[in-house]
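So that we are looking at the same thing, I have put the structure below in structure tokens.
Subset of chains shown; positions unchanged.
Chain nomenclature is as follows: A and B, assigned in order of appearance, with residue numbering initiated at 1 for each chain independently.
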Amino acid sequence: MEGVAAIDGLRLWLGVAGTVAFAVTAVIAVAPRGVDLFGVVVLGVITAVGGGTLRDLIIGAPVFWTVDQTLVWVAIGASLLAFAAQPLFQRRSLFLALLYLDGLGAAVFGIQAVTKVWALDIGRPLAPIVLGVVTAVGGGILRDMLAGRPSLLMTRELYAVPVLTGCTLYVAALSLWPAHGTEAAVFAACLIFAIRAAAIRWKLVMPRILVTRTHPDA
Amino acid sequence: MEGVAAIDGLRLWLGVAGTVAFAVTAVIAVAPRGVDLFGVVVLGVITAVGGGTLRDLIIGAPVFWTVDQTLVWVAIGASLLAFAAQPLFQRRSLFLALLYLDGLGAAVFGIQAVTKVWALDIGRPLAPIVLGVVTAVGGGILRDMLAGRPSLLMTRELYAVPVLTGCTLYVAALSLWPAHGTEAAVFAACLIFAIRAAAIRWKLVMPRILVTRTHPDA
């Protein structure tokens, strides 16, 4: 760690990388249903900025992309590119790289959201955690609702749980050691990414004991 | 009626009871689809606080759970409990008791929302009624959209109509006899609960004459 400045510079590039990953994975996710270019861009952009939009609406802040439109442009560009380069993503290695990048995006967006909500002193300690998770996974859930796909809430995928774990630990650290917020943020984001990467690498899912059982009469 | 103070004390407990009922019925509703613990808690919380969140966003008030997180904690706890106690709800009597409690929750949340929007003098007389219904049924509709289940809008269930009836009469009473708001609120909430309870007890649904007919060429 070389201090706050380096982190700040890094943050923009992480935001861009996460936005690209969210938009491109969205296009890949909906492509099999035969979506036209307009739908592709809309779903890519919603996946990339939807979570942050929900966060800003709930905390009553100006929606971030009405202030600075960089990430919307990035999402539009990435969606168009993904549409043009569809055959490329049939290559397993590239698709896997994207999955990891998508996990990095979820880590960065979740932790950034906790930082924002914590700094505004809104609903500590629960609201920063809730809104960290909403920011990280909200866009993907909106995309799945719009595309008629089962959302990650209905699967055993380990996607939101790493984010929840990291955001909770980050909020605990902000409470206990307020002077070391930056270090805690970096650690929590790395932790989220590490768990998510492990889940991708070893195909980890929620253990069956933590899944509801089907009732015949329900 | 012993006055406003008793009602105020009662209100907190009714809110807690309604929140528990909303969260637990949500878990029971989605359990047959095999949802993991994270999904269970998210869907339970969204069902419990989603309607009030939509209301606050639309009237531009701070979202209630960013100010006071009691009901989110209650919803999390109730969802966890419902997950742990799944086999219990296979008992018909307990499930029925929950259905009635859920109806009580809808009555309380609907009428509380009308009171809040009316007091802020927003969009009388239509907005208080609309937002009363949104608050009472919005969380359940969000849950069904997230879980890929047909929402109550697509069924003939008598759930939203009692709420609409009670909220409309309550708004009429607030216009005609502004000094007797508390009595009107209690009466309207009881009326909503009574109609809903009758619908549960005697399996009442919307009469077929009030349902659209299928067109072969539509």
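The rule we apply is simple: a residue touches a chain if its C-beta (ideal position, glycine included) is under 8 Å from a C-beta of that chain, and two chains touch if they have at least 3 such contacts.
This one's a predicted model, so the numbers in the text were calculated from it and none came from an experiment.
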| item | value |
| --- | --- |
| Subunit count for the whole complex, all chains sharing one sequence, 2 displayed | 3 |
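Following the convention adopted for this analysis, only the chains that are shown with their structure count from here on.
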| item | value |
| --- | --- |
| Angle, in degrees to the nearest 5, of the Cα rotation that carries chain A onto chain B | 120 |
| Chain A and chain B: spacing of chain centres that average the CA atoms, whole Å | 30 |
| Sites on chain B touched by chain A in the complex | 27-28, 30-40, 42-43, 53, 57, 62-63, 65-67, 69, 72-73, 83, 86, 89-90, 145-148 |
| Residues of chain A that touch chain B when the two form their complex | 57-60, 122-123, 126-127, 130, 141, 145, 150-151, 153-156, 160-161, 164, 206, 210-215, 217-218 |
